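One protein chain omitted, others in place.
Labels run A, B and C following the written order; every chain starts at residue 1.
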Amino acid sequence: MVEGRSDAVEGGRIRLGMVGGGQGAFIGAVHRLAARMDDQYEFVAGALSSNKKRALASARDLGLDPDRSYGTFEDMAKAEAGRTDGIEAVAIVTPNHMHAPIAKAFLKAGINVICDKPMTTSVKDARELVRLVNKTGLVFGLTHNYTGYPMVRQARAMVAAGDLGDIRMIQAEYAQDWLTEKIESSGQKQAKWRTDPKQSGGGAIGDIGTHAYNIACFVSGLTLDSLCADMSSFVKGRKIDDNDNILLRWKGGARGMLWASQVAVGHENGVVLRVYGSKASLEWHQEDPNYLRFTGYGQPPLRITRAGPGSNADAGRVTRVPPGHPEGYLEGFANIYTEIAQAIRAQRSGKKPDPAIVFPTVEDGLVGMQFIEAATKSSAKGATWVKV
Amino acid sequence: MVEGRSDAVEGGRIRLGMVGGGQGAFIGAVHRLAARMDDQYEFVAGALSSNKKRALASARDLGLDPDRSYGTFEDMAKAEAGRTDGIEAVAIVTPNHMHAPIAKAFLKAGINVICDKPMTTSVKDARELVRLVNKTGLVFGLTHNYTGYPMVRQARAMVAAGDLGDIRMIQAEYAQDWLTEKIESSGQKQAKWRTDPKQSGGGAIGDIGTHAYNIACFVSGLTLDSLCADMSSFVKGRKIDDNDNILLRWKGGARGMLWASQVAVGHENGVVLRVYGSKASLEWHQEDPNYLRFTGYGQPPLRITRAGPGSNADAGRVTRVPPGHPEGYLEGFANIYTEIAQAIRAQRSGKKPDPAIVFPTVEDGLVGMQFIEAATKSSAKGATWVKV
Amino acid sequence: MVEGRSDAVEGGRIRLGMVGGGQGAFIGAVHRLAARMDDQYEFVAGALSSNKKRALASARDLGLDPDRSYGTFEDMAKAEAGRTDGIEAVAIVTPNHMHAPIAKAFLKAGINVICDKPMTTSVKDARELVRLVNKTGLVFGLTHNYTGYPMVRQARAMVAAGDLGDIRMIQAEYAQDWLTEKIESSGQKQAKWRTDPKQSGGGAIGDIGTHAYNIACFVSGLTLDSLCADMSSFVKGRKIDDNDNILLRWKGGARGMLWASQVAVGHENGVVLRVYGSKASLEWHQEDPNYLRFTGYGQPPLRITRAGPGSNADAGRVTRVPPGHPEGYLEGFANIYTEIAQAIRAQRSGKKPDPAIVFPTVEDGLVGMQFIEAATKSSAKGATWVKV
Partner (left out) sequence: MVEGRSDAVEGGRIRLGMVGGGQGAFIGAVHRLAARMDDQYEFVAGALSSNKKRALASARDLGLDPDRSYGTFEDMAKAEAGRTDGIEAVAIVTPNHMHAPIAKAFLKAGINVICDKPMTTSVKDARELVRLVNKTGLVFGLTHNYTGYPMVRQARAMVAAGDLGDIRMIQAEYAQDWLTEKIESSGQKQAKWRTDPKQSGGGAIGDIGTHAYNIACFVSGLTLDSLCADMSSFVKGRKIDDNDNILLRWKGGARGMLWASQVAVGHENGVVLRVYGSKASLEWHQEDPNYLRFTGYGQPPLRITRAGPGSNADAGRVTRVPPGHPEGYLEGFANIYTEIAQAIRAQRSGKKPDPAIVFPTVEDGLVGMQFIEAATKSSAKGATWVKV
């Protein structure tokens, strides 16, 4: 491939383990594929299910050595830490409430962590992880995967370069419709745990609102000051929020709105980010991710293609195929994995990581949890303003 | 034309006058063209400018009888009311602060009124107009012209027929960028009066927010309960709001957001309405107005074309050309004029107007003013919830 | 309106008559509306139907003086030519086979002609009209209305200015689906005459292919050298072509393809023009007519909006409303009428018309007939190359 990504391996693949992601799971297979795409990881160990039988069967399906299929994450952390060929990183792909204890166990065992989002189910746990990461110096990557899309990188670089002038407004949304009806009552596995506050720690706000918020922060480089969140549960009997309308006030004066919904009929994974500055604006759609619309004030809108004319180096370094050959969700997800791999290689060699390497970190996870907590508090008070 | 509109004239054209709309004005020529499109009006009199010389020159340009070019609206109302061939309706196309006094003068003179929006600059004035219209029984049409688009009619009918189920969310926006810089200081005539609170009565909220709100009400059939408006002036020294982020709570439980901006770089007249129900959703864009996207839950999205398959009678009766031949802003505007003409014809003949006739009325004007007033109040209190 | 078009009347409206266009007709009402839009014409006489009763009823509907409703076009030409207030122009909106005799009658009576397309049903008749127009010096406008769209004007000006470099390829299409089934057998009036070779003079090639060809010539400024036409009748028993695939070779070396179809399910009025040069390309869609996509080689595509940034004077002078307020089919059609009005005003005053005035002429009509005849000949010979 002529572009930024290559499958050349420097110094051997990184040994990867996984907690969660067994038969019937969704996001685990995405993580494995993302790890595999650029050939930077070797998947060698797992505690793939809390159900031991399913864990073993899943390991067999995936060609894991049965000796490295563990019944519990605690066993896995301990055993792998003790092996000379033990895993160098663990991917955590369980329901949300388990992220924190698992991450802690592996960090304490000296193993780098790649964790699905939202990072925890409380700000307190998030702070504890930040503390542990800082103390251990380990790599901690959070799979806010939308930051891996090349045109999101492009957007971030354009804002940072001042192409938009002063940021005035940010309009972010993530709309889905899969929870339009009460499918959690019909045994759908994904719906069941995601609508159970104990396992998910929240509804649309944590599952998808935090993604929209994350790319708003990532692209704009801004820090939120306060928010006013009007959260609803439109489906009767549902215990978590399924639609969130949120006003945002950013430090420095920018304003914005964020809409997260899982009951918006006609939307699949409608992540949309629009950023408006005093000089220009940009617009990006996850469902058509290879393009960025950029409009200078008083100029016709440009349609910038990934790796095409007007595309910058930040997009190029996470690109695999030429413009007009679409890349998608998995490529974006893989970019996060490959960036983390580069950080781990730097760690291996004791060098400082290349400053061009970018991936969501434990601090981003904390910021996300603070957003969720503030929104939940605002909504509980009748949608009043809450400082983040 | 094979469709709903025809230029057949029943019983003679309606005699129309105009206040405002002289040389250099924008919306006056739009009103005249809208009146002319279906050949239902004859433009015969005007007080086209508050500047007498310009008024006369404008009248000459437009081929008016100089005797019916008036120096003041008061003179015009009086003189026309006294003629046997006097105007049957007046179009008011002045800056906003003059709408109420002019409308009152003509209503009192027994002349039907077609008024540009926002109807007044205060709820008090709006109530007074409602009172006068009810008292006189005259026709009062408000040119919230976006309700004239066929696919907006289609949307309204689909909601009314229950095609969407219970309405849950309404996302409305009207984004422009023409006030991104401080052009009001450079002598641009439109910018000057529209950013002067005395003439306009408010900024983006009245100029365009009220349009977005109007079609949200029109299509959904819902009544607003309360709102929380975060209004900004991003351009230094500007006296009115140029960006409004608003949370909406509708009676019956629906929620929504409304965004009005005149500093959103890259937007021209970006009116977008999205309505989500328990069974389906619909989406309409003013800049691509001949299409309606309709998605039933669990169904692929449909693209319904004006006058094409799936298009209903409500769209058809305000349609002129076959599907695939686009109609635009002027046709939508003309639909309002032609609907009002039909109401005036009913009045002429003493018959009840056909219930299919729909146009924004003095009551809609009051609803709009209440919205503006509530938003302004909410914003002044730091963006807190205000009952409408 | 702030843009190029105005409804100011200089020296009185132009007196217009019409042949055809009575009750149940389609294109007649479009012509009347187009004439009315900018208030440049006064519609005063007609021979609206070959059926006398319908002619009179139609005249009454439209508010014509009964004395100026004629039973035949011959009577009309004679009577109007003899009046001091007789018509200055006639609009011919009959089935195609009547265009030539009617046009001749009015030209001979000294009356300007506005004729629907295709101009005639033979090259011979077309040549005769060219001769007559040249001899009389009268204005002859042909309503190839797509040339009236502002962004088609913009495209033409960009090509003429060399923005595209040398033209290499032209891809033109006009796809419809209304003749997918044999509706001519079910009494549909439009389908009946348009699929009758005697009345239409040909099928898709003349009805719509000639439109696509016309804007290809208009925008590129090129002259066709030869063509190879593969014409089909997909619907059994149909006497005219309903799908035409055509290869084009232009003088100077450009190549192209043209597709005209009336059996292309899913298309309404899909006129698309794409022009590629050595330096840049442009793309225009009639169903989304307010935008032009322009791409310089090695540059991101620009989306130029009618009257917006990057829009030129050629588009501006035929524009009525600001960017983001869509104009459509009727506005484009009206531009042809208003351009012709300007030419007639120049004639009235004995002045040379402003060179900026552009509308399809009798010569364009001849070029169109030569295209139809060459395509028909090519197809009859098994789709071989034919010089135009």
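The definition used in the following text is that a contact is a pair of C-beta atoms (placed from the backbone, for glycine too) under 8 Å apart; a residue touches a chain by one contact, two chains touch by 3 or more.
Keep in mind that this is a model prediction, so the values were computed, not measured.
Participant: In the full complex, which of C:Thr72, C:Asn245, C:Gln347 or C:Gln370 touches the chain missing from this view?
Facilitator: C:Asn245
Participant: One chain is left out of this view; which of C:Gly86, C:Pro150, C:Gly209 or C:Pro301 touches it in the full complex?
Facilitator: C:Pro301
Participant: For the chain that's not shown, point to the residue among A:Lys53, A:Arg83, A:Lys251 or A:His325 touching it.
Facilitator: Considering the complete complex, A:His325 is the one touching the chain left out.
Participant: Determine and list the chain B residues touching the chain excluded from the picture.
Facilitator: Within chain B, the residues touching the omitted chain are 294, 298-305, 308-310.
Participant: Spell out the interface residues on chain C facing the chain that's missing from view.
Facilitator: On the chain C side, contact with the omitted chain comes from 168-169, 171, 177, 180-181, 228, 230, 232, 234, 243, 245, 247, 249, 255-257, 259, 261, 263-266, 276-281, 283, 293, 295-297, 301, 382-385.
Participant: Since one chain has been left out of the picture, which residues of chain A touch it in the full complex?
Facilitator: Counting over the whole complex, chain A touches the hidden chain at residues 1-2, 6-9, 12-13, 26, 29-30, 32-33, 36-39, 61-63, 176, 190, 267-270, 286-290, 305, 308, 320-331.
Heads up, the rule we're going with is that only the chains that are shown with their structure count from here on.
Participant: When the mean CA coordinate of each chain is compared with the mean CA coordinate of the whole protein, which chain is closest?
Facilitator: Most central by this criterion: B.
Participant: Please identify which chain has its centre, taken as the mean of its CA atoms, farthest from the centre of chain A.
Facilitator: C
Participant: If I superpose chain A onto chain B using their CA atoms, what angle of rotation comes out, to the nearest 5 degrees?
Facilitator: Rounded to 5 degrees, the superposing rotation is 180 degrees.
Participant: Would you mind pulling out the distance in Å between where the CA atoms of chain A average out and where those of chain C do?
Facilitator: 55
Participant: Taking the mean of the CA coordinates per chain, how far is chain A from chain B in Å?
Facilitator: Distance between chain centres, rounded to whole Å: 44 Å.
Participant: In chain A, what residues contact two or more other chains?
Facilitator: In chain A, residues 301 touch at least two other chains, as defined above.
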